[in-house]
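For this view, one protein chain was removed and the others were kept in their places.
Per-chain numbering from 1; labels A and B assigned in written order.
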Amino acid sequence: MKDSRRIVLLSFLGLSLYLSGIISFYYYPENAHQTYLSENALMPGSARVTFDYQDFNKIQEFSHTFSKLIWRLNHNSTLDKSKRSIIASEWIQKSLNEIGIESFIHKYPITYRNNNSSNSNNNNGNNIYSVLRAPHSDGTESIILSGSFNSSNSKLLEDEEISSVGLLMSIMRHLYQKGRNWLAKDIVLLISDTCSQSDTDSSSHGIRAWIDDYHDSTLLSSFQRNYFPRAGQIQAAINIDVDKKYSPEKIFILPEGSNGQLPNLDLINTIGRLAKRESVSDKISLSLDDPSLHFIPNNLRTLAKFMLNQASGVPTGDHGMFNSYHIDSVTVAISNTPKSALIVSRLLVGTVRSLNNLLERLHQSFYYYLLPSPFHYVSIGEYMISLGLIISPLVIRVLYLLFTLSSTFKSPTIFNKKSSSSLSTSSTSIPQEKKRGIQKLIVLLTGGEMKSDDSPRDILYSFSIVCLFQLIGILAFSLPLTFSQSTQYLLNYLSNIGTLSLFILFTLLYLGIFLIILPIIDRLFYPNALKATSEQSLVLKYKGGSSFFVFSNLPILIFLSTMSLLNFSFCTFASIFSIPLCTFSFYQTNIISTIDHNGNSTSSSTLQQQQQQQKSSISNSNLNRVKRLILNVIYILLSPPGVIVYMSHFVFKQDCFAFISTIIQQYHHYSNLMYPFLTLIYLPLSLSILKSINNSTTFSLKQKNQ
Amino acid sequence: MMITTTRETRKGKSKLAISIATLITCLLLLSSFTQTTSATISTEDDDYITFTETQSFNEEMIIKPLPKGKSMMHFQFSTEWNSNFFDQSTFQHYDLFPRSIGDLINRVGIEEMTLVFTKGRWSYSEWGYPIRASPVGVELTAWLRPLEKGIDSQWRELTHSLSGLFCASMQFLYQVPHHTSSPSRSFRPEGTSNIYHTMERDTVPAIELRNQSSVIPLELRYGILPRESVCTENLTPWVKLLPCREQSGIGQLLNPLKLYDVHYHSMSITVRKICKSSNNDCLIPTLEIIQSLTVVNDVSNSIDNIDKNKVKVALENLFEKSTGLYSCPLATSSKIYVQNQENLNTQLTVTPTPTTKNTRFSIYDLKQYSIQNPLFLTLSWLKNFARSGPTPIVAHSHLTGYGQERGGIATQIVNQDQHPMNITYYHAIPWYLRLYFHTLRFSIQDKEYSDKDFIFKYISPAETRSSPSTIELSFEIPGNSVASISIDFDKVFLHYTEHPPDANRGFDLGSGVITAYIDPNNIVPGSSLSQDTFDIEWSENTYPHQKHQVTPVRIYTEGLLITLPTPDFSMLYNVITLTGTVFALFFGSMINILIRRFKNTFTGDDFVSDRPIAKIYRRIMKFIDGK
């Protein structure tokens, strides 16, 4: 059969493209360009950073007094969590006011945006924020320095150790004293207390609450009636994270924001340049390296980590909250050792100064890049190629079928020989170059003539089936979001039963679809399909495939190719995972259906066909029933429940229901693509794949009954 | 009858003018002090008008300690000119009064004008009220008497000549029309000349011309240039207007280097017509020009400081004028007022001992000092002294929402006084923010109010590329409460030439004006209000207060910066060519189809190309298909 042969060729081509796409990532690190500063106004390091040991001692002083305070608070049993946090915040506020910077406490309800909150305690969290008014400015632009502390973490700092609060406060103090000559933008310090937040989401709540209130139309903060001053348009934000978990000899720049959104590359460049100036550029690192991956070369590892962080869509620091308000933001993370503290504070002051030089907001440099190292980047023009390569097998296949489908309808003519002539004349009508190009493609794909075997009825049938599956997907997507509370309850309930219940749920769904709904639709479209005599049924089994394949794969194709603009890494990983399934499934369906054609023909009651093909058909049908069984097993293992279980157990190390609720919550907070992909795209896809495999299974089973 | 007399006077006055001129010049040579000449015009009829031609110059300075080691210094130089302004020829002879301004007044028909250059923010909540509040950038307010040339050309002339005069870009107030508007209630003429207006702020101010007993309503033009950056090139011409420049007197302290290294710098020039108490019916108004300069500078870490929590300032060090202070010889009076807020413990100490000292001020009369023994003033006070109570009315405004498609402006007015107050809010918003007035929300303490609850409400939507949209609301805000006004807008997509050179910085929005009409009976003595607004009485002849009359206190909201969606400025040709291509494609193909005649060429089977490439295709395909 020439059709199958063509398909083999195509799938071979597709496979090679797919593999080359994956391999191409290996070559990015060494071919990456050097980063360069395209916004000239930044002028990093043009002025000497005056942050000296006196300020450094202040860091020590602040952090130790503060940690002592918290220690005392935590060992005072009379105080509950909220009280502690209030006292701690008031201490910071007071000491900032003493320095001379007007500072305020922003209270917000802790059940903030926490749509599926099992703990509905409405004690409130506190942000301390203070505005350092630049003397010479008119207060229309500002830069944010943000950090966080945990008022209920009771352990005392050892001497020499420092905390982010101390770091930030001393930086502010320095800016207030030395900066009055050059500050042209207000500096906003934002410290949020992470004490009373659930572990699933980090301190981001406080910062998110603050930034939302900042852009809200009320003077008083929406939750508590205290004065909420603004500082104009926030242009950039730097978040500082001081923690033991970071390695002491490195300084981490963590750019990945919510849903993998990245800050302007100039922001990272500025810090990098300053680091070079401070001659600590070798310390700069982009991701926490874990020893398990050390066999991979360094740059490639960094790239991989970068892409993984981006794909997860969860910000690597609190800076991720600022993305949604078009504020370029980055997290600078260090360990709590004094040495790195001094360097980082010098870096930060320098960065603030060069951001302060900006005339316009950052717009010059790239927003779409991959970083194999802090000083090298891969631009969108390059990495998009490999995504294109990866999804190309599917694209080729779908295009091929689309063109064949387009020839389903022919313009009616009386004399048949005229019809062909009319067609060929049509090809000379205007979008000349377009058509000829397309035709070349067609010729390449299909070898001259394009003939589709799908009748309009088939097309309509497969279209409606795909619509049904998509509808299921949409329901699966929207219901948990609309009824979040009950979903939470349900998930908790199920998690008590155990992982098995998930499978039961899905098996019920599948059985419902495949044994009840689909037969009904079949009956609708092919009224005489049950009586296996007519050509219609054969058409359904044999030829329904191609158009069905097109329609069932359009959604994922569209999703991958469009969403890759928003979150490239996620789409890359998703396509690496799901493209083989799609193409493979198509290949399979064709093989099966060809065999099945013979198998069916036993059913057809006409004598000569029976005589011709009895033996072969039986053997074939047995063989391919086994084959089909294996396939079903594979695809069911790869279907959403399976995927969820693997990810929850091996990647996220938690119960699968907790995992589900987590991704829903993450979708709420960071609008990352995991949840939409699983529900809107992957569930329908797996359903349609299963259907396309089992197209004929149902039928042949009927055989046995007869 | 009247008319005839005036004609008579006109005739008589050309002679008179010359005589006055000669008198003035000779007197100038004689004395450098105040000149006084009197002339009498007598007509056939027995009613006559006496013109006393006087020009006098007063210089004052007020120093006020502010919390957190800051200090406010307010210089004020006022020149009065008392003459017969019905006569055009009067405007040809000047001595103290700056000629350039005088010409302007005569040419443009200015009844009253205020021009303010400001840099930095006045923080009302911290420092109380300034003596003259002002928005960021340049603000120009002018009450114009309509002339034959038409109000617009008057305005044009005014802005252009002022921009020439002060090296600022005031001409944009005319050229870019959306900077200019004319509020109906927020501004009132300050001068108490024969401008008739009531404090019920409904009647349009008008001027009565005695000679032709007619009332001419005045035209108000109000413009803000928020983007204007103020610097020395504006100061120099301003100083040039002073009778004795920065050579002597308080003007000595005007050292540009120091004046611009401050937290707040506001330089204003006010022209107005006032009435001296001499003739109360104000037949002949006195023309007055007040040049005032307010600076707030941080003296906390000045060189004179010894101990931590006290601030010590020596004027000569603060302005780097080693030679001490003495009066300007041309000045009638030249005084320095140091405000000793006795109700707060500022621990203010001044050396040397002031000439006079009342409850509110310790006053130095520079006439007492001279080049031989100049004044070396030194003050010191407590660094962080507590202010007495909060500032009664504070206003803030900010932009809401995010993204470059739409947003909103929210303004909050806080009344921290326990008495209800009468507020007028005015904001002119340029056309490139398309306001939606049906989204205008007004609430006091989270209680929504509707249009009916305003004492006065005036909105005029913007016209694209011509006029700004203005909102003016009057309402009464109860004590200790917050009124918040919010309105939504769309950001208009501009043509690429309409963007400023630094397009991604955005556009500056002018600040809103809040006028609080404070009933003096409500003012508790010693409260911050009485401190801040009412100690303007220190200067006798400026800012006279009608007792038992509602006094307007004007404050401004913050300036706002808003970014509009920008096109790609490097795409011009690409866009033009690409779009053109699409049009051409459609046009061409349509033409092709429409004029085609089909011929019955393809009879029989398919068309098979015999081009080599096609052959190769076929061969490949044959191979693939395995035939």
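Simple rule for what comes next: a residue touches a chain if its C-beta (ideal position, glycine included) is under 8 Å from a C-beta of that chain, and two chains touch if they have at least 3 such contacts.
Operating definition for what follows: contacts and distances are computed from a predicted model.
Novice: One chain is missing here; what is its name in UniProt, given the choices "GPI transamidase subunit PIG-U family protein", "LSM complex subunit LSm2", "Ribosome biogenesis regulatory protein" or "Eukaryotic translation initiation factor 3 subunit L"?
Specialist: Spelling it out: the chain absent from the display is recorded in UniProt as "GPI transamidase subunit PIG-U family protein".
Novice: Where does the absent chain make contact, in terms of the chains shown?
Specialist: A, B
Novice: Of the listed residues A:184, A:402, A:513 or A:576, which contacts the missing chain in the full complex?
Specialist: Of the candidates A:184, A:402, A:513 or A:576, A:402 is in touch with the missing chain.
Novice: Quick one: say which of B:456, B:496 or B:623 touches the chain that got left out.
Specialist: In the full complex, the listed residue that touches the missing chain is B:496.
Novice: Could you tell me which of B:216, B:382, B:459 or B:624 touches the chain that is not displayed?
Specialist: Answering carefully, the residue with contact to the hidden chain is B:459.
Novice: In the whole complex, not just what's shown, which of B:147, B:204, B:572 or B:613 touches the removed chain?
Specialist: Touches the omitted chain: B:572.
Novice: Footprint of the hidden chain on chain B, which residues?
Specialist: Those residues of chain B that touch the unshown chain are 402-406, 431, 434-438, 448, 450-452, 459-464, 469, 490, 492-497, 565-568, 571-572, 574-576, 578-579, 582-583, 585-587, 589-590, 593-594, 596, 598, 600.
Novice: Across the whole complex, list the residues on chain A that are touched by the chain not included here.
Specialist: Residues of chain A in contact with the hidden chain: 261-262, 323-324, 326, 363, 367-368, 402, 405-407, 409-415, 418-419, 422-423, 425-426, 429-431, 434, 438, 554, 558, 561-563, 565-566.
Just so we're on the same page, only the chains that are shown with their structure count from here on.
Novice: So how far apart, in whole Å, are chain A and chain B when each is placed at the average of its C-alpha atoms?
Specialist: Roughly 51 Å separates the two chain centres.
Novice: Name, in rising order, each residue of chain A that touches chain B in their complex.
Specialist: 2, 5-6, 9, 100, 133, 135-141, 180, 215-220, 229-230, 232-233, 324-326, 359-361, 363, 417, 420-421, 424-425, 429-431, 443-444, 447-448
Novice: For a test of understanding, state which residues of chain B touch chain A in their complex under the given definition.
Specialist: Answer in residue numbers: 68, 119-121, 123, 136-137, 226, 262-263, 298, 396, 398-404, 408, 410, 412, 414, 441, 482, 484, 486, 502-506, 508, 558-563, 585, 588-590, 592-593, 596, 598, 602-607, 617-618, 621, 624-627.
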